[in-house]
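Excluded from the complex is one protein chain; the other protein chains are retained at their positions.
Here is chain A:
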């Protein structure tokens, strides 16, 4: 019936007949006829119905025979297990595979009687049974001892639960306690102990006591810092960075240890100096500006006049002009000295140099060189003193800090304004060829071929000397020795003496480099050349007394002017031996100067304290301005025009320098005709003068 029962739950009731049908067939085969007979009706009445999911097989397949063999192998066991062999280093199949198939397992809790645990349990069970019996019997007998032991027992009882886990160790002890327990008390319900052999051991190390240890440092000093970030602060930071970078670059370039040492020395010197007068030296610039401002305030009106005042009255004065006095420059230290030389600085147009000395042969004392600026009339910018009177000076055009000076004792010197020592940078001496008479004029020349500085000097000893600054030393070369022409006196022994002429002034031609004029004490003017040392190119009988000044016209290359103590000023054309124009000024003329803005304007100063301004284009015969500039006692010694401002400076023999502004009439430019443009420039000036000269020349030719 098994197969039927096995299948029955799968199929539905309407299929039961099928299964029963099948089952009956089998029964027919297996069992007796009883069953067969009984179910024949069933079998006949029912027809076989196919389940829808029955596997459909062909007849051939249905009749296929399958053989089944019973073996002892486990069909589920793997047949080709491969294990890795370390010996050979490959995978090798295992020969024997375990064929054990476990069909059913169950974990049990039976313990063998003879094991430790079994014995223990046995004992416990026995004890429980015995104690149950014995407690009833011996309660009365050992009640006293039980009382005594009760005291102990609670303790032991307390310890027992704790030590129940320590069963194996306390096994012997337990027996004792259990025996004691038996007697007085009823058997407690024993706790079920853990059946595993479990023991716990714990220990605790000694924990060190924790202590707090603290320490507090002094708080760092604090300051408040605040700053603003302006555009210029950022800019400054960048500029500093740039400078630092450049410095490091320079240091890389100059890596000599010597340089470093010298640098350190210099730094040390600086620091020692600075620590002494640290605070105030840095103020020098500010102090300078302040002084000028204070002066500007004091002389405010003069400053305004200098800039803006133009004499309106000149419109009404026909062709006559005036000189407006501006600042006066004087210094206590130069009080009793005369102004012997004046020179404007070619680069800094407000700076001029003044030389102080004495023209008096008897009263010779010290000399001074002062440089004033128009911006500060109360105190000179630079001050130098010298033992001997300064007779002449010249400022180099290219190096406006070099001043060449000629002294009364015949020495020449060069002062370097960049180095504010009171001593000159270079000085000639008796050994190095100084003049034996006062040096009357010095003039810078162009640098020679070796780029050495070069200047000329003229003196009464008749020598014109060229000084060259070679490797920090002044080297002199006699260019010309002046001779008095036509006056060789014969000495009884037949020797010819050539008396030496005394040069008092000279001037170099503006364009023809080698040509220059020399004025002498005899009143003659020689035209000389640098290349010819003994002969003169030309001679002019200029004056009756010594020639004080000769000066080439700044525009016209042929015209020059001379003045002398014989009260005259003469204008020459160097090709003609006689002067073009002669002016008598009623007093010894100290100095003449051409104006830089016009070829026909010049100024002359006389010893009666008057300044005369001439403009040949306006008036050929008279001065257009004739003005006393200083007190009558003061003799005016020098005059110079400023190169850009319309002012002149006049020096006198009391050590005063007066600056004067030229009124508009004196600065007249030729009036332009209608329609014609105003022509400016040297060509115009030359043409202007030429016109005048031609007139004169025609007159001369006629006479």
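The criterion applied here is as follows: contacts are C-beta pairs under 8 Å (C-beta built on N, C-alpha and C of every residue); 3 or more make two chains touch, one makes a residue touch a chain; residues count from 1.
Note that contacts and distances are computed from a predicted model.
Missing chain, UniProt protein name: "Dynein light chain roadblock", from among "AP complex subunit sigma", "Dynein light chain roadblock", "Autophagy-related protein 101" or "hydroxymethylglutaryl-CoA lyase". Looking at A:81, A:254 or A:281, the residue that reaches the missing chain in the full complex is A:281. Among A:105, A:216, A:230 or A:451, the one in contact with the hidden chain is A:230. Touching the missing chain, out of A:71, A:297, A:451 or A:575, is residue A:297. In the full complex, chain A touches the omitted chain through residues 230-232, 234-236, 277, 279-291, 293-295, 297-298, 300, 378-379.
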